[in-house]
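Everything below concerns the one structure shown next.
Only a single protein chain was left out; the remaining protein chains are all shown in position.
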């Protein structure tokens, strides 16, 4: 039996020297204002026991971590048909490149690059028909997997993204020109930005991701969110595509299915064991949380939980 | 002394066998409805004498020919500073490719590919401040170089373009993400589509282009529109970039600075001699008027007016 | 305790309907002559117990599977310095694309695309100095991990590859122009082709890969080939990059670190448990053995050995 609380405290201690390395995302003002020197880490076991260090109750912008939830939701609704609109392969290009999208005729390579996530949001919009209702359903789903009615979004971050999201509008319009976007480009991108602006803390995130560690079923309350096969698929996409152009490196150093967000959060899945979330806003050169990546690396080193 | 009327009639006769070749542009409904089997050709000399064959009084959508006028206008306003926003080199890629634009950080290679023309319209919007006023000034300029108050635009074509212009919106948003678009993407693209929807006939077009054959000065009424140097620059860009990815071929076959539009029109300049316009809506595989290209080729063959 | 022999026999039976699907590699005559309807599968446990079905003693051209061994060898010699010459990220492009290589200044994205494997061979050539000696050391290493002195290569396949390997020569010369190839392009490519022409059967391959399932140590005879960390790295690269542009799909369907070869072989690693090899020459549209992929998918489904 591992002493998880002690492991988390060791990690926190070992990371002190790195606390001021890396740079906070500054492409929108609302994100750049965050206190850069924060760190938090939480794990939640199948019986609900939670261990945490740092500011694990401070919420932050989950950003691209929300793509895991929208992908899950869309996969649940559309099943295999979703793959007509978005692939499942690593992209080998910066996360927001238009080049590959043009050569591949508007079909994004995976649901975790921006174009892919926009297409996933578009699929949800088509299903729920109205933008407001679509966002509500995404938020409700996140509240359900987190078992927490209290999760919301940050309207300032949302508006700030909307005002600077020209590249995402370019991606959306390009896909629309290829016939791979069913709804209006601007409202799709706005809905996409809205779910990126959802705020959660590491305790909530570690809890929320448990169903992916347990074949699609919440191990605490027994709710089934997706099939075992879909859970496996989502984990595989997280492992191969979850960290943009550093996914291979992350697979080696951490060896867990995981997804990072530019707000500084990362969620990770230890299959059959637990959910993990880390938060630290300073990013490394690939746009992933610098301390968060190191924390997960230390965690798998100490526990032997790497899948390799 | 060449007998131009006879030459035009010979050309018209020799082109009969090709009258049903090629395909009318069908990416928007409004353009696809045109009678496909039309042909017209006009030349206007420095003394104002005009020769024509075919439906030279039927107006059609000038489309990308309008880029010559907006480029002229923007060059006149911004002079060399315009080249901070748009280059002057052939693109070697389809006219609406995003790939090159991304690799070259949002600076389009020349003012005749779509991205370049959108940037030029953006520069005019910045100068005139309001979309309505910007379009009025573009239209007024075209009326001035044509010496014809009666030129207008087709609102149905305009609306139709706006409803299907996703790729152009993608280009505009991509440039905006690189900081190379000063105005709102949607209103810039709408203004761009509006000047593309201007309608003229070959007599009007041949007249309108005369100033480029005469160092920037209208040879009939003596009005100076641009400097001699600017006229030379515009002619050079027309020769090297005026026909999308068939510019080299056009340079060889015709050997004149010229600009085509997807509506089936082409204007051409015989330096120090005349303006030419042709119209025939069926396009070859590069998107240029099939009969129009052949007509100009026959014309330079018969007159020896190729610049080579 | 699972009954592996029975599982393998079930798999063989269930795959009968697919035996004639897919196409044998035909880019070189020597490979296209193989009997297309073969199937073999072997697993080897840590105690040396081996289970097999099909033609598990027929040797075939291991082709790109050899890249696992050369990468291992080079990593062992150069350690972290190897990554100055070759990356560790998925490529998101066909395995032999020059485009990405040019944009990334001659540094291949990973050691399993052709350019990356050529660079690895080049590093070995630099270390061993002579082509003959280099190949001998590669072969000896494969014999060691297989505990089998009897493994050799097929000179006809080698010569055939050398005669048709223009794209690989293009890759090698491009890297040389960027200063990322130390030896002569032609002799490097020839050595690369020679280790691709090594022939093994599934029993030998399943045995040979055991050290990667056991932290770098041969679990049968206790020989240490590489460090635990290097083994983890190789497994991570196999998982994210082992199947060209279908690596993400393979990760989902099979969920094991694995490497395929165009000769129809695939090796896979079940961490801490066993080595697996399959063989069937007909390929799917991504160039991976069609039956081999399905066989591994069935195996992880039946045993629950997927890492997800």
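For clarity, chains are labelled A, B and C in written order, and residue numbers in each chain start from 1.
The definition used in the following text is that contacts are C-beta pairs under 8 Å (C-beta built on N, C-alpha and C of every residue); 3 or more make two chains touch, one makes a residue touch a chain.
All values derive from a computational prediction rather than experimental measurement.
Q: Could you tell me which of the visible chains the hidden chain touches?
A: Its contacts among the visible chains are B, C.
Q: For the chain not shown, which residue from B:21, B:88, B:159 or B:273 touches it across the whole complex?
A: In the complete complex, the chain left out is touched by residue B:88.
Q: Considering the complete complex, identify which of B:168, B:235, B:260 or B:284 is in touch with the unshown chain.
A: B:235
Q: Give me the subunit B residues in contact with the hidden chain, please.
A: Touch with the absent chain occurs at residues 87-93, 100, 109-110, 231-233, 235-237, 239-241, 245-249, 251-252, 255, 257, 271, 306-308.
Q: What is the set of subunit C residues that contact the non-displayed chain in the whole complex?
A: 97-99, 102-103, 166-167, 169-174, 176-177, 185
The rule we apply is simple: only the chains that are shown with their structure count from here on.
Q: Quick check on subunit A against subunit C: do more than half of the interface residue numbers occur in both copies, making it same, or fewer, making it different?
A: Both copies touch with mostly the same residues.
Q: With centres defined by CA atoms only, which chain is the most remote from subunit B?
A: Of all the other chains, the one whose centre lies farthest from subunit B is C.
Q: Taking each chain's centre as its mean C-alpha position, how far apart are subunit A and subunit B in Å?
A: Subunit A and subunit B have C-alpha centres separated by 48 Å.
Q: Mind checking the centre-to-centre distance between subunit B and subunit C? Centres are C-alpha means, answer in whole Å.
A: Taking the mean C-alpha position of each chain, the two centres sit 56 Å apart.
Q: Return the distance between the CA-based centres of subunit A and subunit C, expressed in whole Å.
A: Taking the average C-alpha coordinate of subunit A and of subunit C, the gap between them is 32 Å.
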